[in-house]
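Sharing a structure with you now.
For this depiction, one protein chain was excluded, whereas all remaining protein chains were kept in their positions.
Let's turn to chain A:
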Amino acid sequence: MSAFTGTGTLVRFILRRDRIRLTVWTLALVGTVVATIPALNDMFSTDAQRQARAALMDTPTGIVFGGPGYGLDDYQLGPMIVNELTMSMLIALAVMSILHVIRHTRAEEESGRAELLRASVLGASAQMTAALVTVSLVNLLIGGLTTLVLVGNGLETADSVAYGLGLALAGISFGAITAVCAQIVEHGRSAAGLAFLAVGVLFMSRVVGDMAEDGGNALSWLSPFAWGQQTRMFDDLRWWPLALYAVLIVVLFALTYALAKRRDLGAGLVASRPGPAGAGRLLGSTFALHLHQQRGAVVAWTAATFLFALSFGSLATEVEAMLEENPDLVAMLGNAPGDATKGFLGVMGGYVLMAASAYAAISVLRTRTEETSGRAELTLSAAVGRVRWFGNALLVSMLSSALIVVMGGLGMGLSASAALGDSSWTWTMTGAALAQLPVALLFAALAALLMGAAPRLIPLVWVWLGYSLLASMLGAILGLDEWLMNLSAFELLPKLPSEEFDAVPVAVALGAVLVVSAVALAGFRRRDLASV
């Protein structure tokens, strides 16, 4: 029996188990490409419109979400797809690949299912290999279909192949990064966190590199986010940057197998040490328990958001430098250079809010895991009221997302202050972030409502969050109607500092948070607890 015995069976098993999940990912991503093309043709139908758009893509915000900007001189459909769509596709592929690899490696070990499988005729590396094979298959499928869509729309075949292949190889690289992370730590949750952090750092490295130099500097070349666009498809195609993906993937796969050999099933590379024989004085209430359970995640999310905010805020000087070079941009982005900077920082502040909202929902829904695992039953068999247990969980989630929002705003403000030499940015940005906090709290309240009153509908939280992310990031390109845009949670409140603060919607949102939370608590008080 070799280390790979049974891999084929497991590959079929994973494809069967995840047939719906993987189909949805494929359809959503390829569907986005299909839907974007007519939207782009429609919105930018004349050369003048296209070149105006190209100028916008050369701004800091354009570089963050567009890329190094190859092909902007002659902004036809091909370059438009490369610049408008690639980063969103790569981020989505990264999320898909990270979740897939964790789900079929570390999460399986954690649940004990891996043990059941490994006890049968199955090679030691079969599960890891099957996860990597399937993540590669789905990335190649998405890349291949994207190529077909592009060719079908009359684009050059070679460039279309380079585009599809670039997406697929980047996705596989993210899967490979995750596989390494899964060897290092014991828990699926922390392995996913580590992988997201690594991917986030790589994204930032490309952003900073592309900002610093036209076409990117060495920092850009460190990042798999850059290599696909560096083939300059639909502009001046060169294939060799794709070889960097191949090298990275081979190295990471080899590293994964080498690390896996050095550890036991279920163990991390870092062994867990004995802990305290009794609880400290503080660990004696449900609030303390929830806080104790979440502190690692809160610290990680806050630190990550703070660091990203710091790096985005520091780009404020680049924004000013670009505006000085190109006075036309000032007219396009706002009347004064200050407005353009505000606009840039406002857009970046939106991402802090998205992170805090996602955390709010994830954090509240941990109570569902507590319930279905049976831990809530044990806790509630003690002298603990349901409203207290659930209310404290909600409180901890809301305080945590507030912390993420404040630290995100503060980080952006601090570095913008330093970069621009104007300390007032610190308070401007912190205040701007706080003014949006009710949106994150709304996600916490909605998650609590479903958990408390209708646990079967919990996926609706993800539907709204996913829709809001998609609409706010791609809505403009997809040409969404205003009412569709308004359904996005991130469009509910004015975006400071470029927009004026308005107390009415903020007060309405806070009121909604209170009412929904109260209904959630009442619902949880009334329903049966899920049986294990």
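One rule holds for everything that comes next: contacts are C-beta pairs under 8 Å (C-beta built on N, C-alpha and C of every residue); 3 or more make two chains touch, one makes a residue touch a chain; residues count from 1.
Basically, contacts and distances are computed from a predicted model.
Hidden chain, UniProt protein name from the list "3-isopropylmalate dehydratase small subunit", "GntR family transcriptional regulator", "ABC transporter ATP-binding protein" or "Cytochrome c-type biogenesis protein": "ABC transporter ATP-binding protein".
Although one chain is not drawn, the whole complex shows that of A:V250, A:V299 or A:L378 it is A:L378 that touches it. Contact with the undisplayed chain is limited, among A:G8, A:G284 or A:P459, to A:G284. Listed by residue number, the positions of chain A touching the unshown chain are 186-187, 272, 274-279, 283-286, 289, 292-293, 296, 373-375, 377-386, 528-529, 531-532.
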